[in-house]
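What you see is the complex with one protein chain gone and the rest in place.
By written order: A and B. Residues from 1 in each chain.
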Amino acid sequence: MKRPTRTEARNARAAFGFLLPFLAVFLLCFIAPIGYAIYQSLLKVERPAPLGIGGPTNEVWAGLSNYSHALEDERFINGFGRVLLFGIVQVPVMLVFATALALLLDAASARWVGFFRTAFFLPYGIPGVIASILWGFLYVPGISPLVEIADSAGWQVDFLGRDAVLWSIANIVTWQFTGYNMLVLIAQLKAIPGDLYEAARIDGASAWQIVRHVKLPLIKPALVLTTVFSIIGTLQLFAEPMVLRPLGTSIDSGYTPNLHAYNEAFTSNNQHIAAAEAVLLALVACVLSFGFLKLVGRGPRDGRDGK
Amino acid sequence: MSQQPPLRHRIITLSLLSVAAIYFLVPVYWLTVSATKDTGDLFGTFGFWFANPHPVDYLHDVLTYDDGIYVTWMLNSLLYAGVGALAATLLSAAAGYALAKFVFRGREAIFNVILAGVLIPGTALALPLYLLFSEVGLANTYWAVLVPSVVSPFGVYLCRIYASAAVPDSLLEAARIDGAGETRIFGTVVLRLMSPALVTVFLFQFVHIWNNFFLPLVMLNDSDLYPIQLGLVGWQGYADRAPELYQYTVGGAFMSVIPLMVLMGVLQRYWRTGLAEGSVKT
Partner (left out) sequence: MSPRGPGRRAVVGAAAAAAGAALAGCGDDGHEVRERRKGEKITLNFWSWVPGIENPVALWNEHHPEVRINLEKVSAVGGAQYAKMHAAVKAGDAPDLAQIEYSVVPSFLLDNALVDLSAYGGDRYRSRFVGWQWQQSVYGRSVYAIPQDSGPMGLFLRQDLFDEWRIRTPRTWAEYADAARAVRKHGAWIETFSATNGNRFAALAWQAGGRWFGTRGDTWTVAIDDAPSLRVADFWSRLVDDELIKTIPDRQNAWYKDIQTGDIVSWLGASWGDALLTGNAPDTAGKWRAASLPQWKRGENAQANWGGSTTAVFTDCTYPRDALAFAVWLNSAPEAVQLLIKGGYGFPSAVSGYSTADLEGRREFFGGQHYSRIFIEAGKAVDTSWKWGPTVDTLYQRLGDAFLEAIGDGTAFRSVLRKVQGETIEDLKDKGLKVEAGQSSASG
């Protein structure tokens, strides 16, 4: 590498000036707490006083014992299995749904596009907890008009039953985020120059062939992006099971890893174990996301086109 | 042959879109209907139809309950989301521009670290962040929610993609030769060129902050500082002692959806100039 020229040095200084505000807050709000969480996960408390009352609470070195404690916790591990199953089913379903809607909107006549796009995107503007309260009313037998309608059609459904509840949560997530993903995909579709379609049409390609051979390949970067975000979102599943938990008898305190970590920290006040679980969760999220990017053969940087 | 696809296709497309719209709107419809019911009717009548509706009275009750705390929450939400998203957009624009248009050592490393920030679960950050903020006296203040909200790793990602495509190097060079300072170039030329991406970043970050439950849950104690959804969950949590709160929760949820609808309606036309547009423009 050659020595930096004067322009490059000036460049670096300017770049640093533009980066600084973001990096400062990023360090404070992301890096520092992560470091703190890792540090916390390596400690435990001792309360040597009689009954643990009226004496010091000492934070002592715990090595990896919090990690082994977390990994030996059956409920915590089961939670991982559950969100993985959830992700394998829900993420593809949602993205296929979002892609279909994006393509349909792309093909529909202009007059209605605005209405539909707003309608599909609207749920994204409803906070997860509110969405869950809302769907909760639509799930609970005896109140839900959906159950009532299904009943009168002779179809017995229990949305909050043991086998169904995971998919009821999946529905809430799909409902909330399909529109968001659709929007990202539409943005990419809009970027495809019209003459590309024109050329394909002149070549005699059918609408389906255009979708298959022109549109889908072109929105692949956006699909990769939304997949990664969906995987991360799945692993962080929290608000929906937390809100639905009291409504039924199928969701336990460790239903998702995030819920488990939350309850360790916030119900049981075991911050050290919770910190270890949070670190494990972040690790799994990183491994899965980067694994997926490797699988589709793109580093995250390659999402940046046009160079 | 005209540009219009055949009628049959249009009908199929329209009906598929309509079915999807029903799926997305039914819960919103339920919310609208339920906002006109009192607690008894909420549990006792068919959810998809009105029963003895008094929407004005009930929504008035929501607004005035507990000395109008709901209005405070609404304003707080607007403050957190509005100010937070605005700051986040500016910070992301600057950082994304720097990463796209300047060559310096460690650029990719910094970018990768920022991207990895997207992967960290909220619960992992919330409690340590709370403890850190408590040390500096920021916990339980507006800043406790605002400061973390101005970080948008995703925004940086989008801005970098967009800037690298939509801001021509030649333009920057020309401006530099004219003797314009870097800040001035950014302020006048770059921000304008990036504006479609900035609208997108603003919109997404606004919704992100608006929807964020975990951060305010951990950071705030004083209900005067709550954003809307934290307040509503609080109402629901206490509804077993004060049942009218069920009605207020539903009514409050209904009204909380309105600002987002307005925002989306207003920003609708900007979506057309999508965020990825620039990426193939070069």
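Just so we're on the same page, a contact is a pair of C-beta atoms (placed from the backbone, for glycine too) under 8 Å apart; a residue touches a chain by one contact, two chains touch by 3 or more.
Quick caveat, the model's predicted, so the values are computed rather than measured.
Contacts of the undisplayed chain with the visible chains, over the whole complex, involve A, B. From the set B:30, B:97, B:130 or B:154, the residue in touch with the chain omitted from the display is B:130, counting the whole complex.
Contact with the chain that does not appear here is found for just one residue of A:93, A:140 or A:286, A:140.
Counting the whole complex, the residues of chain B in touch with the unshown chain are 39-40, 43-44, 127, 130-131, 134-135, 137, 139-140, 217-218, 221-224, 226, 230-231, 233-234, 236-238, 240-244, 246. Remark: the residues of chain A touching the chain excluded from display are 44-57, 69, 75, 136-137, 140-143, 162, 242, 245-250, 252-254, 263, 265-271, 273.
Definition applied: only the chains that are shown with their structure count from here on.
Every residue of chain A that touches chain B in the complex is listed here, in rising order: 8, 11-12, 14-19, 21-23, 25-26, 28-34, 36-37, 40, 100-101, 104-105, 107-109, 112, 114-131, 133-135, 137-138, 143-145, 148, 175, 178-179, 183-184, 186-193, 207, 221-222, 229, 232, 235-236, 238-239, 243, 258, 261-262, 265, 271, 274-275, 278-279, 281-282, 285-286, 289, 300-301, 303-307.
For chain B in complex with chain A, the touching residues are 4-5, 9-10, 13-14, 16-17, 20-21, 23-25, 27-28, 30-31, 34, 42-43, 46-48, 91-92, 94-95, 97-100, 102-105, 107-108, 110-125, 127-129, 131-132, 147-148, 150-151, 153-154, 156-157, 160-161, 164-165, 182-183, 186, 200, 207, 210-214, 229, 232-233, 236, 249, 253, 256-257, 260-261, 263-265, 268, 271-282.
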